[in-house]
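One chain of protein is taken out of this complex; the other chains stay put.
So that you can tell them apart, the chains are marked A and B in the order they are listed, and the count of residues begins at 1 in each.
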Amino acid sequence: MVWVTNIIMAVAPAFAAYYLTAVGHGVFEKSGVLNLAIDGVFTLGVAIAYTVALLAGTAYAGSVVALIIAAAFGAFIAYMVTKLPISHGAIGLSLMFVGYGLSALVAMPIRSTTGKVVSYPLSWVFDIGLLIFAIVLGVIMHYILVNTKLGAAIRAAGENPHAASALGVDVLKTRIIAGLLGYALIGLGASFFFLAYSPAPYSEGMGMGNGWISFAISLAAGRHPLLTIASAAVFAGLLSNKFVLQGILGLSIHITNMIPYAAALAAMVIFMVTPLKRKLAPPRSLGKIYFKEERTV
Amino acid sequence: MSAPEAASKPTPFSKEGQPPAKGEVTILVRNLVKRFPGVVALDHVKFDLRKGEVHALLGENGAGKTTFVKILYGVYVPDEGEIYVDGKRVTFTSPLDAIRHGISLVSQIPQIIGSLTIAENIILGLEKYGMMVKIRKVENFIREQSERIGIKIDPNTEVWKLSYTQKQLVELLRAVLLGAHVIMLDEAVTFLPIREKRKFYRFMRDFAKQGGSVILITHKIPEAMEAADRITVLRRGKYVGTVNAKEATLDLIRKMMFGARSSEITYKRLPSSKPDDKVVLEVKDLWVMGDYGAFAVKGVKLQVRAGEVLGIAGVAGNGQLELIQAIVGLRKVRKGKILIRTNGDLKDMTNKGVGHIRKLGVGYIPDEPLKYGVSVENNIEENLAMLPLIAKTVINWRKMRALAKKIIEEYKVVTPSSKTPVKLLSGGNIMKVLVSRELTVAKKMLVAYNPTRALDEVTAINVRKIIKDKVIKDRIAVIMASEDLDEIFQVSDTIAVMNSGRIVGVFPAEKADRDKIEKLMVM
Partner (left out) sequence: MRLVVTRRIKPLKFGGIIIPFLSIILGVFLATIALYALARVPPGLVYSSIGVSLVSPQMLQTFVMLVILGVALIIPFNAAIWNIGAEGQIIWGMIASAFIGLCIAVHYIYVSPSAAAQYSGVPGAFILPTPTATGKEVVAKLSMSPQAGVALMLILASLAGAMWALIASLMRAFLDIDEVATTLIMNYIAYYLYNYVVYGPLQGVTISTSGFGLSNPLHPALQFSRISVSTTATWEGVGIMIGVFIMAWFILRHTTFGLRLRILGSNPNALKAAGISVRKYIVAVLTISGAIAGLVGTIFFAGNMYQLMKIKTITTPPTHNIGYTAILVSWLSMLDLRGVPFAAYIVASLFQAGINLQASLGSISGGAMISSGALTYVLIGFVLTTFTILRVFSEYRIRIVRGRG
C-alpha cells in the first residue's frame, strides 16, 4: 500500500495541475478561439496563487483569486476575437507576454520581503482529494460539452460561427462562457501547479512553459476531457518520474523529456488520418477571424 | 427520413400562438439601404409582407435579394431604413433577434452544422430551453413534433450523414419548430429534385393558408408566378415594383427585372462556328465522386472538336460541376479516361493534375468567380500574372501592365486603373477580367461552368459573344456547363443533356427541341 500512496503523492498534484489546465484549454478552443495566451496566463496564475496564498495565509484563497483573474483573461480574449475581427494568434501571443510580465510584478513586493511559502497540505489524503476533484471537474466539463445545449452551442461556435449564429446561437455569449469556464480551469490548474505540486520558494518566471505543456496534453487528447485524463497522466508521470523510464529504457533524460511532445505530434497525425477525425479533429473554425458583415455573392 | 407527406398538416405556430388574421401586414420595410465595400447592395428598398401570403422576390443575380433576406434575418445590419414587425419598429443585430420575432430563413446552402445532431442543431434556436438543458430530453419533443407534421427523423442523427434534400427538410422542420410565422426561402428549393420541390411548394401553400407568410426567392419567373400571391422585383439593389401574381405576365416581370435593357436581351443563337473534325477533348466512360461519397459522374462519354461549343444542359446538382472539375483536373477521376489533343495526338490526361492540364493551353471559368476565379485583394495586373501561362518566374510588370491595359480597352472594363484591387470593381467588370484572362490562355480549349451566372443579362450576352468570337477566330474547343438553358441555346453548337450523372441526350443545336431537352433534364 505504501507504494500506491507514494505514486499518488508523486503524480497526483502534477496530474491535477496539468489536467485542469489542459481541459480548460480544450473547452475554450472547442468554441473556435485559438488559445495562445495560455502560457502567459498560466505563469501569471502561478504568481497570483503564490502571492495571495501568502497574503491570506491560506492556499485556498490563492486558488480562488487565480481562478477569477484567469477567467477574466478568458472572457476578455473571447470578447475581443468575437466582437472585433482580430487575429486570434496575435492577441494570444501579446497577452502571453502581458502575463509573463505581470507575473513578475505581482509577486515582486512580497517576494522581496519574505522567503516563506504557503501551500496545500502535503499529505496523500489531500492528494487523493485533489485527484478526485480534478477528474470530477473534467467529467463535468465533458458532460456539459456533449450533453447540454451550452455544449452544443460551444461546438457549433467552433465549427462554424456564422452558421451557429444563423441557428440562433449568441456566439459572443457562448464564447465568453467558454472563455470563463476554460480559463477558470487554467487558473485553477496554475494554482495547483504551485500550491500543491511544486511549492518551492518563488522565483521569477515560475511555471513558465508549463502552460505549453498543458497545450500539448490537450492536443494529444484531441481536446476531449476524458481522453485528456490519459494524456495528462502520461505527461505527469513522465515529468515527475522520468528517471524511471530513463532507467528502464536506457534513454537519455533529454530524450525522455521530448517524448510527451513527440507523442502530442503523433496523436495529432493519428486524429487527422483515421476515423477518429470526426470526433477529435480540431474545430473547423479554430482561429478563424469572425466577421459577419462580409458580402457573399 | 422520408420526404414530407409532411405537407399535409403543417403547424406554423406553437400551441399558444394563434394564427393572426389574414391580410394584415406583418413585415413592413421602408427605405432600406445597405452598402458593402464598392457596391450599394440595397438602395432605399421598400417592401411589405402580408399574413397568409406567399410573396416572391425576383431579380437578377446581384439584385440584392439575398442581402435583403439576410437583413430581415439579422445577419447584416442595415445602414439606413426602418423595419417593422407587426407594427413595431425593430433592429435586428443577430439572427436570434429575428427568431424571437418568429422569422426564419432557409438558404440554398444548408446552414445546419454537420458535426452536430439534428436535435442539437434545432435546439440552439429554442430559447425556452436553458443553457444546461439535456439534449436527450428535447430529442423526444423534436421527434413528436416532426411526426406530427409528417417528417420522420431520428433527432439523434448527425447532420453530415444526411443527403442534401434531407438537410433542407431539417431546415424546414427547424423553422416550424422555432414557431416561425414568417419563413424565408432563399433559393432553398433550387437544387431539390423536382418531386421534392413540388412537396416543398405544397407545404408552403398550406403554411400560408394557416396564416403564416412566406418570402420566396427564386430566379425562375414561371415558378414564382405559379407559387406566389404577389411578386416584388428588385433591380440592382433598387425596388422596382410589386404586382399580383395573377395579373403578372412573363413579359411584364421580365421588363421589371431587366428594365429598358430587356429589349436588348435576345436569346437568339449566336452564329455557329462550324466545328471541324479535329477532336480536341475526348472523355471516355468517366466516373467521378461527388462531395458526399457517391458517384456524381457515372460513365460519361463525350467529344469536343476544334471550333465547337459543347453546351451541357442540366439542373444544378446533376454532376455537371464534378464533370467540369474533373476535365480541368481539379477532381480525381475514379474510372475512365480524359484525352486532350497535344502536338497533334490525343494524349491521356487523366488525373494529371490541374497545373499540367492548364499548361496545355486550357482556360477555365469556374462557378463562383469571386471564390475560384480571381483573388479580390489583388489588382488586375496581379490577377493576370498569377497564371503560369501569363507570367514566368520573374514577373515583367511592364508587360503585365500592357496586357492589363489591352484587356481594359478591348473589353471595356470600368476601373480607375490596372492597379485597382479587384474587390472594388463591380461584379460584371470582375467577370470581364476573368473571362478575358482565361481567353488569353485558352490556346486550345476553354472549360466553363455557369460563365455568366453573376452577371446581368446584358453583360452576360456580351460575355457570350466574346467567347463565341474567340471560338470562331482561334478555332478553340469549348465545353461549357450551364444551369441556364437560354445560355446553352445561345452559344452551343452541340447540346448534351446531363441528368443524374449521365449524359442522356446529345443534339446538334440547330435541330434541338427545347421541350424535349427540358423533359430530359428533369425526367
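In the analysis below, contacts are C-beta pairs under 8 Å (C-beta built on N, C-alpha and C of every residue); 3 or more make two chains touch, one makes a residue touch a chain.
None of the values given here were measured: they were computed from a predicted structure.
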| item | value |
| --- | --- |
| Where the missing chain makes contact, among the chains that are shown | A, B |
| Touching residue (missing chain; options A:Arg111, A:His142, A:Arg155 or A:Arg175) | A:Arg111 |
| Residues from chain B at the interface with the omitted partner, ascending | 36-38, 74, 77, 89-94, 96-98, 100-101, 328-330, 353-359, 364, 366, 371-378, 382, 385-388, 391-395, 397, 424 |
| Interface with the undisplayed chain - residues on chain A | 34, 36, 40, 80, 83-87, 89-91, 93-106, 108-109, 111-112, 204-205, 208-209, 212-213, 215-216, 219, 252, 254-255, 257-258, 261-262, 264-265, 268-269, 272-273, 282, 286-287, 291-294 |
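As a convention for this text, only the chains that are shown with their structure count from here on.
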| item | value |
| --- | --- |
| Chain B to chain A touching residues, read off their complex | 36-37, 39, 41, 61-62, 66-67, 73, 75-77, 94-96, 99, 105, 107, 111-116, 120-121, 123-127, 129-136, 138, 174, 178, 368, 370, 427, 454 |
| Parts of chain A lying in touch with chain B, wherever the complex brings them together | 144, 147-150, 152-153, 155-156, 159-160, 162-170, 177, 278, 284, 292-293, 295-297 |
